[in-house]
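These notes concern the structure reproduced below.
Note that this complex is displayed minus one protein chain, with the remaining chains in position.
Right after this comes chain A.
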């Protein structure tokens, strides 16, 4: 077949349908994102992060987590660069002493200028925070957001058993949710060097199982992981568009709508493993993946690909399990430490992390989105792009004056030299710059 005549799954008219997604280089805004694990933020601690180009400082005071814009209005430095909190109600800029209320962001005093006329007339943006099952979520919004904040549950995956009828799962028990009672959430997060969209798409892409073929967990458990999974009809992918609930789509794996590809006679390659491994992926705004029945029964894996800049994202992997007794909790923690973390979240998913970074060069300047040649296996990628175009609450503007807004190579090298490469780690709290 000549190259010219090959059918391209994402021709120009298809691309047009997800124009907003292509514009969302820095992510979507006005959504809930994970910001930290609760145990990363002890009482009084301050932590600086960046989400969708918005620098955010977190501080726990009297048990409650506060989130404010991590950029002093005076000279633009990050509070988190050298945390200074002089009481439980405020955060003070370490540079010139501008002091802001944690609750409403108002400039409440200036250390060496308590009579300054600016006091009480200005302030910095604050963000809504929810702490659930050991995770801190922040509603990252535009400065002029004046609407009611949507519930966190609208930016989390579907729940069960309430969706059993709609999305039956005869091959595994009800999937737990981070919002359920008595759940334990265990996980990790780290920075990936790719655009956040490449990470999202890798999460549910039905054709990428090949990269997991040689993974230790797959070999050890002799999972019958197919070479790929092929959508057979439109029904293969269900759109989730609830008026007041999560929005995204669900891959109906292990139903008549998907066909596992078990061998390729041309290459004489076969899927191996005798033990059936049933699972299902679904993806929701603003970029949260759910892998049901994974890595084992009664456990679910959630993943977030939180945009930091347009070329870095924070990769969150958490496992959720209902543990009604202390014994169950201990057993889950033990299995997490000794199996799930080393062999799944690291071993297995390290391959995903590598694949996303490997795509970045091609997509970095934006031309990759035009030049890629998607195929039938990528149906869910196109569905996701269309869903995201429709269901987002706003496209994050290209930021100014923040980390990553201009590509300052020297800063990256400096960060690398201190062993803090890459990403936000270099901006973490508590570094003592005075080495005396």
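Keep in mind that, in the parts below, a contact is a pair of C-beta atoms (placed from the backbone, for glycine too) under 8 Å apart; a residue touches a chain by one contact, two chains touch by 3 or more; residues count from 1.
Assume contacts and distances are computed from a predicted model.
**Student:** Just by its UniProt name, which of "Protein-glutamine gamma-glutamyltransferase", "Carbamoyl-phosphate synthase large subunit", "Benzoate/toluate 1,2-dioxygenase reductase subunit" or "MptD family putative ECF transporter S component" is the chain not shown in this complex?
**Tutor:** Matching "Protein-glutamine gamma-glutamyltransferase", "Carbamoyl-phosphate synthase large subunit", "Benzoate/toluate 1,2-dioxygenase reductase subunit" or "MptD family putative ECF transporter S component" to the record, the invisible chain is "Benzoate/toluate 1,2-dioxygenase reductase subunit".
**Student:** Have a look at A:115, A:147, A:165 or A:214 and name the one touching the chain we're not showing.
**Tutor:** Of all options in A:115, A:147, A:165 or A:214, contact with the hidden chain holds for A:147.
**Student:** Which listed residue, A:176, A:246 or A:394, touches the chain dropped from view?
**Tutor:** Final answer for the missing-chain contact: A:394.
**Student:** At which residues does chain A meet the chain that is not included here?
**Tutor:** 16-17, 19-20, 23, 29-30, 142, 144, 146-147, 389-390, 393-395, 397
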